[in-house]
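Here is the structure we will look at, set down as structure tokens.
With one protein chain held back, the other chains of the complex are shown just where they sit.
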Amino acid sequence: MRELLRMTTFSKDRQIGRLAIMLLLSEHDQAEQQKMISDLGWLGCTGKVGSMDTNKVVAAIETAAKKNGVIKSDVYRESHALYHAIMEALSGVTRGQVQIGSVLRTVGLSFSILRGNPYESEAEGDWLAVCLYGTIGAPVKGSEHETIGLGINHI
Amino acid sequence: MRELLRMTTFSKDRQIGRLAIMLLLSEHDQAEQQKMISDLGWLGCTGKVGSMDTNKVVAAIETAAKKNGVIKSDVYRESHALYHAIMEALSGVTRGQVQIGSVLRTVGLSFSILRGNPYESEAEGDWLAVCLYGTIGAPVKGSEHETIGLGINHI
Amino acid sequence: MRELLRMTTFSKDRQIGRLAIMLLLSEHDQAEQQKMISDLGWLGCTGKVGSMDTNKVVAAIETAAKKNGVIKSDVYRESHALYHAIMEALSGVTRGQVQIGSVLRTVGLSFSILRGNPYESEAEGDWLAVCLYGTIGAPVKGSEHETIGLGINHI
Amino acid sequence: MRELLRMTTFSKDRQIGRLAIMLLLSEHDQAEQQKMISDLGWLGCTGKVGSMDTNKVVAAIETAAKKNGVIKSDVYRESHALYHAIMEALSGVTRGQVQIGSVLRTVGLSFSILRGNPYESEAEGDWLAVCLYGTIGAPVKGSEHETIGLGINHI
Amino acid sequence: MRELLRMTTFSKDRQIGRLAIMLLLSEHDQAEQQKMISDLGWLGCTGKVGSMDTNKVVAAIETAAKKNGVIKSDVYRESHALYHAIMEALSGVTRGQVQIGSVLRTVGLSFSILRGNPYESEAEGDWLAVCLYGTIGAPVKGSEHETIGLGINHI
Partner (left out) sequence: MRELLRMTTFSKDRQIGRLAIMLLLSEHDQAEQQKMISDLGWLGCTGKVGSMDTNKVVAAIETAAKKNGVIKSDVYRESHALYHAIMEALSGVTRGQVQIGSVLRTVGLSFSILRGNPYESEAEGDWLAVCLYGTIGAPVKGSEHETIGLGINHI
């Protein structure tokens, strides 16, 4: 396979999307990643949700983010930022219609939420990355394939 | 952060989507991944494309897939399978409207294409995974954030 | 702020969309507006609906239009015109997926429906304007922001 | 027409969406509105754009926001907030596909951009409202009807 | 194959959609169909268009409808009815994004336009059916499959 060049468009070692994805997919360096997140002073959590109801997927991620202190429950702007990041991640998962059971399919997802500033300028403040990874398919064991979605928003 | 459980829904070590993603994101084990792909007897390639034109992104991926022998140029069913995998990956990248320059944004993407059977049953035949990872944003240096998309299709 | 120029593209004082919006938003001149509507010989009504179910929003508007004689219940072409005007207004309210509770959000909406000919030529016949204005957000008090939608159709 | 009840869900007199709409539609109280905006310590501007190219509409609004100091040109999070507010407003204008000339139609729009905190809690910080109002239709004089869109985002 | 039951939901022999489709697909009874259309007192025309530009497809259909007197050029409500029927037919053809060349595909289409009252009640007035049938695929000879779309609107 052809040589692979890495994107280095913005602050190296602070790629919040890449970190959110690797939290879900990497087998080798989870401890290292968690250390990197701590060292950056970032917040984050992971979880799992399986459902045919889109609203249950949204709720599971919102609940995890609030319970783990990634966003403040009583500040609407933080919920608003998270909601749109979730919806964007769901676009990647559902690829077309943001619907699951209503079009007769089901998802089994791991999710990660990260909060921090991926840019070099402090003025950029905190951003949120929501990653969803897992399977989507018919509600029949084995009739499914992988899916991923990533939503990034300022907070 | 809360303990993370891995998805093991289907054939372990053959997660074609996860492998396509890791080809673009992992820093540590690219050689190992390429060996794993070879050992599985799978086909694949990677590349890069930056554009404001959605059709140029599609063309770059199709050209790479054909030039590297991942799909057969003269069999329409293979192009058809790839096209829909690309469109699904673009849904994740664009999160809503599958448009780039026409809504005044630009992308800088790495892409990977893998072909193989991720299932235990031989009857499942070959599948394609197309992963796009990079940045999306205003056509202004630094005004961008990360994005990912994954499309999976039978071939 | 920079001087503001008004649109005068078509029949002045008969801007059916603008009137439908002002019925919901203006505090000062509701009586004046209602007089203007009567003077034009137009039909109209307003109402309110709060729901997580898109179909209940549609039903509330359809019921109001029929009960107030804005459309004829027994002529399908009138229901058809109204339905598409409602769906277009809902596009503005939901901004992407025409979904409410299924993506874990709720709406509290005022609506107005106007029927009349906004054009100078009599041959243009009657048109419908449906305006929805209110709030959309999480099903949590205060976690919401404003939203508007306008659908216009010939009838 | 049936009596009309006003929405009072959040901070009265600070309805940023309603103000953004009234800046474009009200004939009577523009001076009063501008005073209200000044008294609140909010920022804002208005402008006009007519085009068949969606990206030109986006560019016109972004340029106006930056030139009038509504957002800071050199902070990406502010551009990001504005971009998504514009895209949401365009959803209302286009009602379905966020496309203009590519589906053979054209728009003539006034736009307003407001920045301020519409909530009672100071912790909510600044929000942006982008309103677009005007006409959409065939590229033929008079073959058009009104349209509105509103996007609201935290900044 | 299992016995096939016909839909008889509304006025038999006046199924405007079915007739519009059969004008494009039937090999046996075109003369008979044209007689049926004449006997009903309906208007109609057919044509062909091949393009990568969605707006050229729209323009070709609008031009044919006006040149053949199916709609009146100088009455906007008729153009408006036709435009939305075309957009709905294009939804069926494009199945997701109403985009052609911008996502690197091309279409070769026959189209039919019919105008008449398919309902038993005279109060339903005229309706329009726009049918598109042909191929969609890569801009490579033979890399294409069939596609159909039907839009129906009151006029």
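Should a chain be cited, it is by its letter among A, B, C, D and E, assigned in written order, with residues numbered from 1 in that chain.
Keep this in mind: a contact is a pair of C-beta atoms (placed from the backbone, for glycine too) under 8 Å apart; a residue touches a chain by one contact, two chains touch by 3 or more.
Worth saying up front: this structure is predicted, and the values here are computed from it rather than measured.
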Which of the visible chains would the unseen chain be in contact with across the whole complex? A, B, C, E
By the document's definition of touch, the residue of C:80, C:95, C:115 or C:154 touching the omitted chain is C:80
Touching the missing chain, which residues of subunit A? 96-97, 99, 101-105, 137-138, 140, 142-145
List the subunit B residues touching the unshown chain? 72, 74-77, 80-81, 84, 119, 121, 123-125, 127, 153-155
Can you list where subunit E touches the absent chain? 1-2, 4-7, 9-10, 15-18, 21-30, 34, 37, 44-48, 64, 68, 87-88, 91-96, 108, 110, 118-119, 127, 129, 133-135, 142, 144-152
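Just so it is clear, only the chains that are shown with their structure count from here on.
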On the document's contact criterion, could you list the chains that touch subunit A and likewise touch subunit D? B, C
Measure off the straight-line distance from the CA centroid of subunit A to the CA centroid of subunit E, and report it in whole Å. 43
Residues of subunit E touching at least two other chains: 76, 80, 96-97, 99, 102
Drawing the touching chains as a network, do you get a line, a ring, a star, a complete graph or other? other
Who touches whom among the chains? A-B, A-C, A-D, B-D, B-E, C-D, C-E, D-E
